[in-house]
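See below for the structure under consideration.
Subset of chains shown; positions unchanged.
The chains carry the letters A and B, assigned in the order they are written, with residues numbered from 1 in each.
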Amino acid sequence: MTAHGTDQNGLDALYQEIILDHYKHPHNAGLRDDFEAEVHHVNPTCGDEITLRVHLGEGEGDSRVVADVSYDSLGCSISQASASVLTDLLIGKSIAEAMTIHQEFQTLMQGRGQVDPDEEVLEDGIAFAGVAKFPARVKCALLSWMAWKDATAQALEEKS
Amino acid sequence: MEGLLPELEVIRADFPILERTLAGGLPLVYLDSANTSQKPQVVIDTMVDHLERHNANIARAMHQLGAESTEAFETGRDKVAAFIGAPERDEVIFTKNASEALNLVANTLAWAGEHQVGAGDEIVTTEMEHHSNIVPWQLLAERTGATLRWFGLTDDGRLDLSGIDDLITERTKVVSLTWVSNMLGTINPIAEIARKAHTVGALVVVDASQAAPQLPIDLAAMPVEERPDLLAFTGHKVVGPTGIGVLWGARAVLDALPPFLGGGEMIETVRMEGSTYAGIPHKFEAGTPPIVEAIGLGAAVEYLGHVGMEAIHAHEQAITGYALEGLATVPGLTVLGPLDAASRGGAISFELDGVHPHDIAQVLDSRGVAVRAGHHCAKPAHARFGVQASTRMSSYLYTRPDEIDALIEALEYTRRYFKLG
């Protein structure tokens, strides 16, 4: 599974091919016009930034659909790939389902490498398992996820 | 003697300085712990290990040393949070000492925000405060046009609460007081005062500099009405290093205060035209924090936790009781503050007729007994009792009863030296 032969101190566990692919070819990138909430999140220590918009479908509360997540981000491979994977995983899901995935991803990231990811739920997201062993990089992986949660909360408030 | 730490000799062996001898080969009898406490080997070793093997700046560095240093520093915060039972670990702010912690609060209250203090507002403190809990409020009052008011003291050295309804009113914005007096030893009823202050919507600031070393503190377990909004203490009095202090504050209050010092990691983003700020605790930790000190403080409070704060408190009470008895046998000696050990901490200030405190301290020092003489940064409390200075002995978890005997004997010697009756 490692990308470069001998694993340099876990480096290949961090930089899985999947991550590098998403980094070089991010999915759903760019800001799109339909949205109910936009947030701007910064990682103060390193300066990584993301502007993220959430567009929800009609309906009530948790059952509304995540119709779109669009974003513009500046940052390292981990933070960029993570945003790309996020959109793959969440767009089209109900908010309830998306929150479950969010929780699963966060648990994985904060598990210090002790948590086994569920490929059924996280799909490409399981490639981030190695990131959990690098505490300084966990924030990179979570930046877009925190932004999405914040934006979704705002979008829901907007409605009510 | 009832209440002493059972493993006292083991504990003493943890403190290398206690093996030191002074001029003339005399053993050290250290009775100045309210001024600063001695440090156990584990605190020193933890700091050395950090400096020799893990030193790096925190938060900002991605390399292995940086990750180790950050982890050690933040673990220090976790340990401090556990030590005081902080509801949330991010509510623990590292400052340089207790004085900075108190000034942080007084200073930020001058500026625009939910809790801003202005003309016509009142700040309440007490006559038994350390200067570090008086001067910041005087500066705040002077600079904002607010009025500083204070609780007076009873003759036996307690807060005079009789006028509390006149003192704490709708105009009161802040009530700041010490939990345990560093001069009189008095333990104040902070729960009762907090309850009252909260009914008028005032912020309650507690100076725990002398309480944290001696009393078990569990903020999360306090009823909210009785819980301080902010609480300060200092590292060097809880067997930790100098250069570090702690401000704990309820999240809502800390979130509402404007920034104190600017720079370093307290920002969210900086443009020349303006900046936004990070959340707590970083918002109040401008610049490179006291890293090795936070790590040392973590080891210190963990050490105290292992010994047990209940056990330390019992030990202090036993020693204090024993000292009060001994001091009562010295002719012409008057103790300032409450006379029963149960309602006081382990600092005892006293006068000796006919000898000035400096001279007492000097003669005691010639016998190896280290005490403090002067106003102990509590001039108003001294003025209240009509004295300009006093002599203070203060014990800690490593104090042995025979050190109290040495003190009493040295006081007798002082009387003879100055040819008193």
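As a convention for this text, a contact is a pair of C-beta atoms (placed from the backbone, for glycine too) under 8 Å apart; a residue touches a chain by one contact, two chains touch by 3 or more.
These numbers were taken from a predicted model, which means no experiment stands behind them.
Colleague: Across the entire complex represented in this structure file, what number of copies corresponds to each chain label?
Modeller: Each protein chain kind appears in the complete file with these counts: A x2, B x2.
In this section, only the chains that are shown with their structure count from here on.
Colleague: CA centre of chain A versus CA centre of chain B: separation in Å?
Modeller: 45
Colleague: Where on chain B is chain A touching in the complex?
Modeller: 59-62, 66-67, 70-71, 265, 267-269, 278, 282
Colleague: Quick one: in the complex, what on chain A touches chain B?
Modeller: On the chain A side, the touching residues are 42, 44-46, 134-137.
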